[in-house]
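The other protein chains are all here in position, but one chain of the complex has been omitted.
In order of appearance the chains are A, B and C, and numbering begins at 1 in each one.
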């Protein structure tokens, strides 16, 4: 994993479209942004759980020096599709003309759902849903806010925004809050060998991270224009 | 009266707006005499003040429980409680246990297979054979 | 908006038992196969092709695929939108359901036509008749005579007190013969009717 606050800012920037094209076959790695800034006392923002990691619109990020200078830490045992990728925004968002034409239809029709991918696993989420991840997410505390930036499908009742294969993360915002850690009841597996009067009891008790979806939002055309998108054919 | 309103209550969605930590109280029980409380005593003396300042939203109670093993009990906002016996544990291990109680949701442990639970109405509705284009099988 | 033409993964020719006219001889000659599971598997409705990966698209794109479900009350019909709402102009062409409303049969047997042919003099006549001789001039008879509906007669006038009393006694006599089953069934039906208005 990338460590901490120095890289967090740079990695908040999603990957660009151009590199995406070339990387389609090789790298699509889910990004789990979590920057653990030290939790300061919430003097300026009372009445809310201190969002320790919260990234709003990615374009507000300053021009970072060289994001490619920090090569992603790859591990050989993890499949390439499941590895996180530091997002880089070197070029503005490119959207097609037809997408811009139909985006108001999608964004005005509420509510929305999202098929968010985390470690290459899809989760169909709407706002307010409770999500219990099938694993224990490291380095998060209860109250943290995460942003899911990889989605294959976003949709409303009649319209569906499909990515190829993933939707550009600058088109939507999906935030979840870490609620805590849950565990399953103790499982006991009895193992026996032949001709051996002994039963081996293997126990396991996995722990899972609980999340709550705070918002699922598809950006409108005006917001995209404010962020400076480029229309391509 | 042609139209009446039906009175209901809104359902809580902790975390959507404000986030309330489910753990509201931790009770630490120890014994001054017994040897199984040695780690607990060290934890209470040295690690507990820091733990308490880091988690101001949890009320902490410390009380003796003579001639018994030391335990930690967590009380949760859903009314349930969880107890862990920490006999003969080192202070670091007790810290891990206290953290476990802090992060727990307070619910009874259940094996669930579906990751997502939702109270929202389905976005695309429930499939019905009388709507949409008919499929030719 | 173009929903994608689906190319089924299995062509229909791969499912010989699903074809209407099938050569039974060739089927018998084939190796036997446990067919129940396979039949179920092949008859299962596949997810819409628009939900699969579309390989020919290299960009994010939006498709129009209305669901096969009954409409939601949260989506206001276009007719009910105020004139300055932006959704009115958005919904014009693409999302209109092209349902032929002319060919659909009506729920009511006779077409509901309101004639509005009765004047004030007719109404006073109805009132007079009904108050004068309520036994002869019942609602249905009045309706037949004035060519209106019984509901309209009930809206215009009320029966006299004696007639009401008689009707009440008749109803009691009928209800006294009901047993527990019929009474409960009637009550259940009433309760069920109330749930229609709550949309449960």
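As a convention for this text, contacts are C-beta pairs under 8 Å (C-beta built on N, C-alpha and C of every residue); 3 or more make two chains touch, one makes a residue touch a chain.
Quick note on the criterion: contacts and distances are computed from a predicted model.
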{"item": "Hidden chain of the complex, named as in its UniProt record, picked from \"TRAPP complex subunit bet5\", \"Large ribosomal subunit protein mL44\", \"DNA replication complex GINS protein PSF3\" or \"Exosome complex exonuclease RRP46\"", "value": "\"Large ribosomal subunit protein mL44\""}
{"item": "Candidates C:115, C:177 or C:198 - the one touching the absent chain", "value": "C:198"}
{"item": "Residue numbers in chain B that touch the chain omitted from display", "value": "1-14, 16-18, 20-21, 24-25, 27, 29-30, 32, 41, 44-45, 49, 52-53, 56-65, 77, 119-121, 128, 130-131"}
{"item": "Where the missing chain touches chain C, by residue", "value": "70-71, 73-82, 85-87, 97, 99, 101, 104-108, 112, 196-199"}
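Definition applied: only the chains that are shown with their structure count from here on.
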{"item": "Winner on C-beta contact pairs when A-B is weighed against B-C", "value": "A-B"}
{"item": "Euclidean distance of C-alpha centroids - chain A vs chain B, Å", "value": "25"}
{"item": "Intercentroid distance (Cα basis), chain C paired with chain B, Å", "value": "47"}
{"item": "Sequence positions of chain B contacting 2 or more other chains", "value": "124-125"}
{"item": "Where chain A touches two or more other chains, by residue", "value": "157"}
{"item": "Of all residues in chain C, those that touch chain B in their complex", "value": "18, 43, 45, 66-72, 198"}
{"item": "Touching residues on chain B, where the partner in the complex is chain A", "value": "13-16, 18-19, 21-22, 100, 102-105, 107, 109-112, 115-120, 123-125"}
{"item": "Chain C-touching residues of chain A, taken from the complex the two chains share", "value": "21, 94-96, 98-99, 102-106, 108-110, 153, 157-165, 167-168, 171, 232"}
